[in-house]
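The structure appears right after this line, and notes come after that.
The complex appears here without one of its protein chains, the remainder shown in place.
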Amino acid sequence: MLRFVLGALLIFVPLAQGANELRFTLRSDPKTFNPLMVEEESSETIRYLTGGVLIRLNRYTQELEGELASKWKVLENGRRIDFELRPNVRFSDGTPFSCEDVAFTMERLMDPALHTPAGDSFRSAPGAVEAKCASPTSASVRFPAPVAALALQFDQVAIMSAHSPKKEAAVLGPFMLGEYKPGAFLVLERNPNYWKKDSNGRKLPYLDSIRLEIQSNRELELLRFRRGELDMVNKLDPEMFDRLSSEMSHTVVDAGPSLDSELIFFNQVSSAPLPAYKLTWFRSAAFRRAVSDAIHRDDLVRIVYKGHARAAAGPVSPANKFWLNAALKPTAYSAQSALDELQHDGFRRSGDALLDREGHRVEFSMITNAGNKVHERMLTLIQQDLGKIGIQLNVLTLDFPSLIERITRTYNYESVLMALTNVGIDPNDQMNIWLSSAQTHQWNPSQKTPDTAWEAAIDKLMQAQAASQTPAQRKTAFDKVQQIVADQAPMIFLVNPNALSAVSPNLKNVTPALLRPQIYWNAERLYLGSGYVSQK
Amino acid sequence: MTRTQKFAIAVLAIVTLASLAAGWIAPSYSEQFREFISARPSAKFPLGTDELGRDRFARLLYGTRVSLLLAPAAALLSTLIAALLGGTAGYLGGRWERLVTSGIDLFLSLPWLFLLMAVRALMPLNTSPVTSVILTFLLLGCLGWASPARMVRAGTRTLANSDYLLQARASGIAPARLFWRHLLPNLKPILAAQFWISVPVFILSEANLSLLGLGVAEPLPSWGAMLRDLENYTAVLQNPWMLAPAILLIAVVSCLQLLLRTEEPLPC
Partner (left out) sequence: MLAVLIRQLRRILLTVLLGGLLGATLVRLGPGFGTDERELDNRLNAQSQQAIRAEHASENNVAVFYVRYLAGLVHGDLGFSRSLNRPVTELLKERLPLTLVSLAYGVAGGIAIGLGLALVTVSWRAAGSNFIPAFLSGLCLAIPAAVIALVFLWMGAGGRWAIALVVFPHVYRYAKNLLVSAYQSPHVLAAQAKGLSGLRVLFAHVVLPAVPQLAALGGISVTLAFGASIPIEVVSDSPGIGQLAWRAALERDLPLLINITILIALMTMIVNSLADLALAARRPVE
């Protein structure tokens, strides 16, 4: 009998204090704990784990789910959204949550002095945003103009308390800020007032705490993971993945292609300080397509990414199932096809060199960020690939600020290899890449009127899909954008790297997703070891 | 010349000749043998291949040209500047010494990295890797004099009060001649030591600068870039031939040390 009782107790015995603490790393100290001012990855992690949102994008299913809002309705063609809020929810300090907090948050978020990605997503037109409360559990937010994918944008908006004396320290998410030692670590403790329960009625989160070590050195991070000092490594590079795979194969996770891409683009800015003949090359779609044909994407995947990537067909990763234009295929490597394309454009071979119509040797530089081994290796491979068709490529690595200056201010560059990091799945997240008037229309930003017919066409299509509320119509428009991009190659998409991570077998309920954060997207349901959670 | 010095000369000569004959010994440092990624040593690839399938042995030979030629040149430049400034400061003393000493301390504190970045930014986009690396080492040479100058100054101050110098001064030799003919030659051990220390420091500085895009541009190899690969310690444990550049650098540095008489002979 005693053995039975002891055995039964063991199933529910709380784990030793501190044993149910998830440990992983942040690359740097968070710049802010104010969820409305989040701009970089570390702050974003804190916001995700501590912030309560009205609507959450489920990173695994890629579907929207109600969180603090049990229901919502998008009205007036995307200009207004009504929420039905969950009753009896409290902030971490006990302050009741109500519609007033939603109104307060939206007012702060839309402050013209605040310049953040979360706020800008809602700024479809100038004017004030109205947030009304029909009752403590009914909120209505109205914008000056329709906002594309309105409901999805609320995934990035953590609700702040209008009344709590603790201000942003009072949170609605599963965890709240505990101890913080700058430069060393940060502990997030369980929010005792978190509203969510599991299907058995047990309060979430299961974890007692999350310890985030501030660690930028990846070698050290890996060493600590091997020693059991960390429970997961959220982002592994391919080389480290293979290394860890050979030693601890049960810990590595390759979730398939991520949303990110590696790409090249040429400088097409007419005022760029480049020789006119080079601008002519870069503004020729045939030249760009030829360069694309000449790059061996499969070798980039095999050699640089050790197979943990996929050749890219366009700006949308295969991970983004709905928005991908499945008709597009990655450009197959063909030096002959590249040469044919160049010949039609007036280029010719002369010995080992490629010459343009005027007899200039085709030679240009490609810049990328220094210290990024993956980029440096890709560039070296591309250098050899282009050498085979007579193009002399000069590799130039620059530190990040120097790179940004050349791309965004001086336009003193010829071509760039860089990464495109997609946080979300919706095409509107890429609006400022494709709109010719946008500052991040990298190859030729801030155009007063579209320089080319195809850029004008992309502008129209992007605006059309932003204005539409019908997914099918939006998809048709965005598919056409992807086709134009494939034809004109203003950006040459090379690979979509896989989402690689490492997880300790002690960490349970892990379901790796393709969207960030891949491993801890369901942090409230994760737990460590074989025991169940202690209830404080 | 002692036997060890002859041995050191032989080693340095072999290394230098091998690097100059790289074109015949190992034709290409940049060719990527993409079917032989991270291959182990073999007859075809004596030191295996790197992560892009390039012959490590060839890259070591060609990298030796860059590092063995340019780093000593930069070290020589910085040592000469240090000798001039540190020597005159210690010898003349007074206001000049105070000015130079303050200048040295100031120089040591400034973030010269930004000057290197600014110079690189001024260079044309399609500057060849060779030109770029020569300029980098030239700048390192011009910027690396401050620490050696301090040591030279301290050594000069001691020598300035030595008996033979006092005697020379008393016999009416002009100060300039005293400095060039009697003081500087006796600073040789200190200068040689500073030169010897500066060579590996500049090679490693080039490696660190590559993190900011100021190192040797691809596909040109250098010892510094190859030494950076040692940070991947698990790869090194699995592929110990990656230590070849480090071993070569230690060998060259040791041989230089033996040759340069960086030390006073041990007393009997």
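Letters A and B name the chains as they come in the text, with residue numbers starting at 1 for each one.
Following the convention adopted for this analysis, contacts are C-beta pairs under 8 Å (C-beta built on N, C-alpha and C of every residue); 3 or more make two chains touch, one makes a residue touch a chain.
Predicted model only: the values in this text are computed from it and were never measured.
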Touch with the omitted chain, as defined above, among B:92, B:138, B:151 or B:173: B:151
Residue among B:7, B:164 or B:233 touching the omitted chain: B:233
Sole contact to the chain not displayed, among B:201, B:217, B:244 or B:259: B:201
Residues of chain B in contact with the chain not shown: 98, 101-102, 104-106, 108-115, 117-118, 120-121, 147, 150-151, 154, 157-158, 161, 189-190, 193, 196-197, 200-201, 204, 207-208, 227-228, 230-231, 233, 246, 249-250, 253-254, 257, 262-268
Chain A residues touching the omitted chain (full complex): 28-29, 31-32, 39, 115-117, 120-121, 123, 182-184, 214-217, 219-220, 223, 399-405, 407-409, 423, 429-433, 437-440, 446
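Rule of thumb we're sticking to: only the chains that are shown with their structure count from here on.
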Distance between chain centroids, defined by C-alpha means - chain A, chain B (Å): 44
Chain B-facing residues of chain A, complex: 219, 239, 243, 299, 303, 363-365, 370-371, 376-377, 379-381, 383-384, 394-399, 402, 412-414
Interfacial residue positions of chain B with respect to chain A in the complex: 30-32, 34, 37, 51-53, 117, 121, 125-129, 210-214, 217-219, 231-235
